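Sharing a structure with you now.
A single protein chain has been omitted; all remaining protein chains appear in their positions.
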Amino acid sequence: MVSENLVRKLPNDIGGDEAGKIERVEHELLPWEKRCHALADVLDFHKIINTEEKRRGVESLGAEMVGKLSYYERWIVAFANILFQKGILTPGELAMKMSEVEGRFSDVPNAHHS
Amino acid sequence: MEGSLLAKIEKISGVVPAEGEVPLFNEGEAVAIAMRSPIGHYRMPTYLRGKRGKVEAIIPGMAVDNEEEGYGRNAGSKGHYYRVAIPMTEVWPDYIGSANDGLRIEVFENWLEKPSDV
Partner (left out) sequence: MSDHDHDHDHDHAPLTVDEKPGYFDVMETAVRELLIERKLFGADEIRRQIEVLDSRTPALGAKVVARAWTDPDFKSRLLENGRTGCEELGITFYDDTQLIVLENTPDVHNLIVCTLCSCYPRPVLGLPPDWYKLKPYRARAVYEPRAVLEEFGTSIPHEVEIRVSDSTAIIRYLVLPMRPEGTEHLNEAQLADLVTRDAMIGVIQVEYKKEAA
């Protein structure tokens, strides 16, 4: 592929692309996914991150992440990146907060324990 | 353009609309989607670039150009959106289906042009 095409066509711009059969999958949102959706709406209401910025943030994750992350995984990572770009959060702050949150579950078994 | 909404309004009422307030294209007018390739963020899918269609409706009101909004400009340049009708056979030369089948899409004003040879 000509490398410029990676720049000119965004990873989510897929109308007319080759694609397989439609698998009619659906799932009830996990609690964190629903919170993530509510977070997106609240961020837009306050114009901290508007809906269009969220879309741009997802596109700018690049094709590999757009292809491999799930829908709400893309959203939360895009939010983090945009908040860093805007100077609202720093990567270090988020990492520390994530450790703190994980620490609350230190006596809980790991997911998928067998 | 002769016969445009703008010309009519100025003639009839003497009211002077603000810059950009009057839609540049009329309902039923033939239009072409621009052939350009912005990078970073865009809201005009590549499969429709350069295609020709017709304005089916002018979306009421004005809105911020969402390609600017994508960079946090919540009060950027406002313009009109149009609901544009494009035949499927125009979009896909090898379209399988009826020649009557069509596509509809909302297009921001700055993506529309007058078709070159009409």
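In order of appearance the chains are A and B, and numbering begins at 1 in each one.
The definition used in the following text is that a residue touches a chain if its C-beta (ideal position, glycine included) is under 8 Å from a C-beta of that chain, and two chains touch if they have at least 3 such contacts.
Just so you know, these numbers come straight off a predicted model, no measurement behind them.
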| note | Residue list for chain A contacting the dropped chain reads 12-27, 29-30, 32, 34-39, 41-46, 48, 51, 55, 58, 70-73, 76-77, 79-80, 83, 88-89, 93-94, 97-98, 100-102, 104-105, 107-113
| query | Which parts of chain B are in contact with the chain that was left out? | reply | 43-45, 47, 59-60, 63, 66, 81, 83, 88, 91-92, 95-98, 100-106, 108
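To be clear about the criterion, only the chains that are shown with their structure count from here on.
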| field | Touching residues (chain side chain A, partner chain B) in the complex | value | 7-10, 13, 15-16, 47, 49-50, 52-53, 55-56, 59-60, 86
| remark: Given the complex, residues on chain B that touch chain A span 37, 39-43, 45-48, 66, 69-72, 74, 91-92
